[in-house]
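A single protein chain has been omitted; all remaining protein chains appear in their positions.
Should a chain be cited, it is by its letter among A, B and C, assigned in written order, with residues numbered from 1 in that chain.
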Amino acid sequence: MRIGVLTGGGDCPGLNAVIRAVVRKGAGVHGHEFVGFRDGWRGPLEGITMPLGIPDVRGILPRGGTILGSSRTNPFGIEGGVAKVVENLHALGVDALIAIGGEDTLGVATRLHEQGVNVIGVPKTIDNDLNATDYTFGFDTAVNIAMEAIDRLHTTAESHHRALIVEVMGRHAGWIALHAGVAGGANVILLPEFPFNLERVCAYVESRFQAHYAPILVVAEGATPDGGENAVLAKGLDAFGHVRLGGIGEWLAGEIEKRTGKEARTTVLGHIQRGGTPTAFDRMLATRFGLHAIDAATDGDWGTMVALRGTDIVRVPLAEATAELKVVSRELYGEAEVFFG
Amino acid sequence: MRIGVLTGGGDCPGLNAVIRAVVRKGAGVHGHEFVGFRDGWRGPLEGITMPLGIPDVRGILPRGGTILGSSRTNPFGIEGGVAKVVENLHALGVDALIAIGGEDTLGVATRLHEQGVNVIGVPKTIDNDLNATDYTFGFDTAVNIAMEAIDRLHTTAESHHRALIVEVMGRHAGWIALHAGVAGGANVILLPEFPFNLERVCAYVESRFQAHYAPILVVAEGATPDGGENAVLAKGLDAFGHVRLGGIGEWLAGEIEKRTGKEARTTVLGHIQRGGTPTAFDRMLATRFGLHAIDAATDGDWGTMVALRGTDIVRVPLAEATAELKVVSRELYGEAEVFFG
Amino acid sequence: MRIGVLTGGGDCPGLNAVIRAVVRKGAGVHGHEFVGFRDGWRGPLEGITMPLGIPDVRGILPRGGTILGSSRTNPFGIEGGVAKVVENLHALGVDALIAIGGEDTLGVATRLHEQGVNVIGVPKTIDNDLNATDYTFGFDTAVNIAMEAIDRLHTTAESHHRALIVEVMGRHAGWIALHAGVAGGANVILLPEFPFNLERVCAYVESRFQAHYAPILVVAEGATPDGGENAVLAKGLDAFGHVRLGGIGEWLAGEIEKRTGKEARTTVLGHIQRGGTPTAFDRMLATRFGLHAIDAATDGDWGTMVALRGTDIVRVPLAEATAELKVVSRELYGEAEVFFG
Partner (left out) sequence: MRIGVLTGGGDCPGLNAVIRAVVRKGAGVHGHEFVGFRDGWRGPLEGITMPLGIPDVRGILPRGGTILGSSRTNPFGIEGGVAKVVENLHALGVDALIAIGGEDTLGVATRLHEQGVNVIGVPKTIDNDLNATDYTFGFDTAVNIAMEAIDRLHTTAESHHRALIVEVMGRHAGWIALHAGVAGGANVILLPEFPFNLERVCAYVESRFQAHYAPILVVAEGATPDGGENAVLAKGLDAFGHVRLGGIGEWLAGEIEKRTGKEARTTVLGHIQRGGTPTAFDRMLATRFGLHAIDAATDGDWGTMVALRGTDIVRVPLAEATAELKVVSRELYGEAEVFFG
């Protein structure tokens, strides 16, 4: 077979590990040929390819990013886009596609499969918010980066007198904040799933100061205050009615300073959570996803996606990828709350 | 309730995280009191205790080792040992024990439970060789340490002309070697589960040199050559009939040099795999084990052990801990072999 | 002798290493006794002490923060403060002080020495902006943290299409930005010493995008735009005349987006640059500072401060500590500019 590979959406440590495993097993064991499509769906849409043989994947396992590039291009949003993709696949002699990506990328893959294209999916979301799989690669790396930041703040928190806030990724699901906060021993963890009460947050902050320790707060970028505060924040205004430039972390620091009279400082981790070398967990998971995806392609098990269940890699229908957002449950959040204050 | 806590066996990053979670939830939520027993089963045997309240567990989450100390003392191996343990628990007003340890420690716990002692177990083995749970804490940390060592060797392997060997932990099960080897992109991985053929190993080494790259071999300390070589090695003699001082890695380097004429160098990671701050995965798992163990104690669900199944923490009979060694399957090893040579 | 030790000012990895070396050599070799003063000058001012013997410094070498605590209290700013300090030193039988701190802390030390108090200084500034010494401890740690953040952005920069900004410490001197930026391979580095031209920055950004790489900009928190932009920024207003909540990094992102039409994202490292375990360079330097400070005290060489010159630790007059701010020279900045764009 001649198989195209593409990566779509935001960056995620482990993408190169998937690509390498697909090619090493696909070319080395199954005897397939590969075509690399550049920049996500833009590749098949515009026919932009790169060579993708065993020499091309040498040395990429530990590297962040993706050698194929990425984009948010969606052929279904472009007039005649799908026809163009199908045409290009034919013209290039491509029999099947392995699409590595998140909700958007796999959404396109699902619809292409419905239109007869041979597709296998590999799920990718740094936010770990996919119901179909226990974990996605990249998440463990992001959590470790955020945890190490919290670790560093602990020593400085002990010798000083400020509230320290770490803003981490997570617009709709708080998995990174939850895991990094618990692993880092944060005193408060705020998630998009549960709007927070500012007074209760400030009470935790005050009680921690009274115990002669400076509080550390982990806040997901999508966390929001409950009630009236939310309305103001939603408009993108600060407490003075001015347009806010910073994110929720910066806003929270301002509110804590106003309400407790103590200084607060914010660390915004931003894109460093998406970059750099993957952890062992993510490299192993990504490698196994790649190996099982190429097996599924070899089996002709089109329209499926690989997923982790316990310690097994299984195949599930591609449609499951986009079926439901996996969010943090009340119960799990309750486990973390044991350590608040 | 008044609950004793002890840690037994070899060191494992995450022990302190378990202790902290047990105490934070046990004292803070359930209102229990705690007694710290020092040095594993030696603590209850000789009545050696330390205070274990919320202030005593402050700041220990990110730290390796165990604040309770550890030992390999077994009360069942000592005349009157068990009676002495039971007597000391009574004398100290201890209603129940939470025992954190591996096969040996939990074996003692199982037998004490059979004799009427209220025990909850928390499984611990850096080797991840316990059938009852998907993963044990400490393992992920060890794998990352070994993987980082392999990463470092890759750059030097590319610019030079030597075979590079990394000897990692694993006497009876090769999980660390397998995961670190796959995640690090090793060219050969040798496990205790599958005696290796020295000629085939040397063939991989030669073919890698011919491709102008230096080979990297990961070998578990318990790996052994097949056939006749094994007999010599088993006697602890080197190729000259002298007593060997080094381990399998050193021996393998000598054999490769003799057979291929190329230099070989060995890194022996040793105890650095057991120390230092745990990864986020291990801190999260250890914390959740601790939370669920104290819940089991509060429920009076004696004779059980916490375990990870998928993303859930469940309770299983203590006896399962020692029922069967979890070893690497042929199938999983086959996944790794895709990358050999 | 009975010697008091205190740490003042902001946190800095290596403080505990200094304290440990002072006590290990002072008590173990010279036979001195030690008193730990808590929270900088507040300790001697209010007579707040803690024990400081060899057992108290065990295990602190690798730890960030300071076991003595810190503060910005200045006895010269308090009515009768100095007399109170002198009185407390007498009452506690303290013969001499070792003061570890930056410009403010050592400024107080200098003036106390002029009033007859036996003082030895150990310089500390994470910003490395002290003319009297080649390097200060803590700086190397901060630079490595910032460099690792930049490393992570590189991989994500290559696969995506955004300008990435890292805001690092440095209000008056740009050493951290310079070293981290050069070591991390940043495309633009902006320092407080040289007001930047926004158009030129945007030109670098554009040219980098044209080469199909996303630009990475490192900006010291004290960097400012030149000319008219500066006036607006100085008022703490954003481009819309609203009060700015974020720092210079956030502001720069906004300007780049407006002027280039490309997305820009900011990472604000904040206090994580001050925390965590020190690098080997900082531990070695801090340890040697401590050893030489206690030697100076033993010699009765009061009013001096230890400093690094090449690979030697020397003694210089305390007054030098506050004489002149060490800033980045045009020449050194020119070395970095080779890599811009």
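Assume contacts are C-beta pairs under 8 Å (C-beta built on N, C-alpha and C of every residue); 3 or more make two chains touch, one makes a residue touch a chain.
As the structure is a computational prediction, the values presented were derived from the model and not from experiment.
J.: Sort by label and list the shown chains the missing chain touches.
T.: Over the full assembly, the chain not pictured touches B, C.
J.: Among C:R42, C:R162, C:R288 or C:R315, which residue is in touch with the absent chain?
T.: C:R288
J.: Taking the full complex into account, what residues of chain C touch the chain not shown?
T.: Residues 21, 24-25, 28-29, 59, 61-62, 134-135, 140, 143-144, 147, 151, 154, 158, 179-180, 182-185, 277, 279-281, 283-284, 287-288, 291, 309-311, 335, 338-339 of chain C touch the chain absent from view.
J.: Given the full complex, what residues of chain B touch the hidden partner chain?
T.: Missing-chain contacts on chain B: residues 10-11, 13, 15, 63-66, 69-71, 145, 148-149, 151-162, 164, 238, 240, 242-246, 250-251, 254, 265-272, 274-276.
Assume only the chains that are shown with their structure count from here on.
J.: For the protein chains shown, what form does their contact graph take: line, ring, star, complete or other?
T.: The chain contacts form an open line.
J.: What chain pair shows the greatest number of contacts?
T.: After counting contacts between each pair of chains, the winner is A-C.
J.: Report the inter-chain centroid distance for chain A and chain B in whole angstrom, where each centroid is the mean of the CA atoms.
T.: Distance between chain centres, rounded to whole Å: 30 Å.
J.: Please tell me the distance, in whole Å, between the geometric centres of chain B and chain C computed from their C-alpha atoms.
T.: 40
J.: Residues of chain C touching 2+ other chains?
T.: Counting only residues that touch two or more other chains, chain C contributes none.
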